[in-house]
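Apart from one protein chain that is not included, each protein chain of the complex appears where it belongs.
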Amino acid sequence: MAAEAAGPSGLQIHPMDQFMIKPLFGNGEIAFYTPTNVTLWMALAIVAIVVLMVVGTSSRAIVPGRRQSVAEMAYGFIYKMVEDVAGKDAVGFFPYIMTLFMFIVFSNFLGLLPMSFTTTSHIAVTAVLAMLVFLGVTIIGFVKNGVSFLGLFWVSSAPLALRPILAIIEVTSYFVRPVSHSIRLAGNVMAGHAVIKVFAGFAGAMGIGAILPIGMITAVYALEVLVAFIQAYVFTILTCVYLKDALHPSH
Amino acid sequence: MANTTNTADASQDAFRAAEEAAGGLPQLELSTFPNQIFWLAVTLVVIFFVLSKVALPRIASVLAERRGTITNDIAAAEDLKAKALEAEETYNKALADARTEAAQIVADTKAEIQADLDKAIAKADAEIAAKAAESETAIADIRAGAEEAVKAVAKDTAKEIIAALGGKADGRTVTSAVTARMKG
């Protein structure tokens, strides 16, 4: 609808084309097992993670090299976050939280390569990540605390008359969590990439002398590098916050 | 039941409409969702196993090893420091001992020299006293000798003077007179 408005003679900008999912081989129907560009870029994310976390630490050096330092820094960063935010008893969930962080941060950064495909810009991907966290946290909450987990919604420090209203707000915000959790990541990544594409379209239309759009692309790109990390950080820290609610539901 | 089929139909219609729209948002193309979710699940499982089986235990062990090494090194350094302190203490003690010994030797030597000196002084004093006494006797002798000589000279002189004056000198009288004069 949007692109149709621009006729063949008009400005041809398709900022959303970069998010198209295409089969890697041929041009057929996309079944669930078809290798697509999603598969390719997720596989590259796995390769990058393996290179950093496994190959980089293979020397087990006491005085670490550059790659081992980065791997240890990532480990310490997430470990400390889990310990500080979710509590000491949440350390058992550290490998899964580390998986989430590494996947998101590498997908975001690989998505910043020109001509690449950003897996985390897709709501389907982030929604699955967020739903895994949401369902996992809810199940952990009920398993660890039983029915008293529902005390999370009953704010005992508030006046009695306010508590039912607060309970409604708390329940609503609880169920909105996976939505905001997933849309935040996908929305940020998608918006940034689309903005870059729009400026790239301007630059293409202006040809030589497109200094302003190229400057804007550079600026937005720098912002996107920041956003790529911060969104991974925010996703991870919110996971820790939700996990803390599940482990210690007292308000 | 009918309601659900209706919503399903509606979503199907919306989906078809979205697909037909050339510029539709790729994120909302439901036909690609199973593909993405399948590959995401595969990716997450692979990353989870790579991290939890290989990478994270390895990094944890490296960090623990490093902590151990650092602790050991610090302990060793502390050991060495204690040893150095001990060595310094021994050195200081030896120095102090040597000092007291030296002071002792100095004092002993001083006392010895003093004793020798005292003895020598005493001996010298005694010698001086003896010599003085000897000299005194000698002086006394000389003095006595001199008195005798003076007496004899006076007698002779008196005799001579008497003889010269023409008298006859009586030896005994002259002697007693001279002696009386000399006493006076």
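Order of writing sets the labels: A and B. Residues in every chain begin at 1.
Quick note on the criterion: a residue touches a chain if its C-beta (ideal position, glycine included) is under 8 Å from a C-beta of that chain, and two chains touch if they have at least 3 such contacts.
To be clear about the criterion, contacts and distances are computed from a predicted model.
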| item | value |
| --- | --- |
| Protein that the absent chain corresponds to, by UniProt name, given "Extracellular solute-binding protein", "Carbon-monoxide dehydrogenase large subunit", "ATP synthase subunit c" or "ABC transporter permease" | "ATP synthase subunit c" |
| Which of A:144, A:184 or A:248 contacts the chain that the document leaves out | A:184 |
| For chain A, the residues touching the chain missing from this view | 1-2, 81, 84-85, 176, 179-180, 183-184, 187-188, 191, 230, 233-234, 237-238, 241 |
| Residues of chain B (touch criterion as defined above) contacting the omitted chain | 14, 18, 21, 23-25, 28 |
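Everything that follows uses one rule, which is that only the chains that are shown with their structure count from here on.
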| item | value |
| --- | --- |
| Between chain B and chain A, distance of the C-alpha-averaged centres to the nearest whole Å | 68 |
| Complex interface listing, chain A residues touching chain B | 1-4, 14, 16-17, 19-21, 30-34, 36, 38-39, 42-43, 45-46, 49-50, 53-54, 57, 60-62, 64, 68, 71-72, 75-76, 94-96, 98-99, 102-103, 119, 121-125, 128-129, 132, 186, 190 |
| Residues of chain B that touch chain A when the two form their complex | 21-29, 31-44, 46-48, 50-52, 54-56, 58-63, 65-66, 69 |
